[in-house]
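Step one of this worksheet: look at the structure below.
Note that one protein chain of the assembly has been removed; the remaining protein chains are unaltered in position.
Take a look at chain A:
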Amino acid sequence: MKRILSVLMENAPGSLSRIVGVFSQRGYNVDSLCVAPTDDKSLSRVTITTQADDKVIEQITKQVNKLIDVLKVVDLTDGSHVERELMLIKVATRSELVRSEIHRNVDIFRAQIVDVDSTNYTIQVTGTSDKLDAFAHTLGQTTEIIEASRTGICGLARGEKALRP
């Protein structure tokens, strides 16, 4: 089952490697990882997506929580939450037909063309991972995908719940 863990940790050297270490050392998979400092620069927020059953996610949460640099851990998938991922995808634009087909899909998926070159477009799309998958799949049927880069999921709990120190 897909789980999204949100971790608040000290923005200190080595913190991230310790979190990643818990996963590798104990044989858990990291499907995606998204890290950046928070509004308070002394803290970082990490969002980790993994596949785990209840027992395993409980262990992961406890082991991550045990790290000295970690302030808080929540399993966002436990409650209702908002999750988003961003993808940049570069596609070939060989013909007018292909270009118009791409434009149509960009509109449907509410994506944006953020860079244009004589032979390709770079498109930005945000949404759930499923939506990004669907968008990539659709583009792939129209033209050649040159490369793509995804941020991994980041998320927040809905409502008043918040991960703060």
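Here is the rule we use: a contact is a pair of C-beta atoms (placed from the backbone, for glycine too) under 8 Å apart; a residue touches a chain by one contact, two chains touch by 3 or more; residues count from 1.
Everything below uses one rule, namely that contacts and distances are computed from a predicted model.
Missing from the rendering is one chain, named in UniProt as "Acetolactate synthase" (options: "2-oxoisovalerate dehydrogenase subunit beta", "ComF family protein", "Acetolactate synthase" or "Oligopeptide/dipeptide ABC transporter ATP-binding protein"). Annotation: of A:N65, A:T126 or A:T151, A:N65 touches the absent chain (contact as defined above). Contact with the undisplayed chain is limited, among A:E10, A:D31 or A:E101, to A:E10.
Among A:P37, A:G79, A:G140 or A:P165, only A:P165 touches the chain left out of the display. Interface residues of chain A with the unshown chain, by the touch rule above, are 9-10, 13-14, 17-18, 21, 25, 55, 58-59, 62-63, 65-71, 165.
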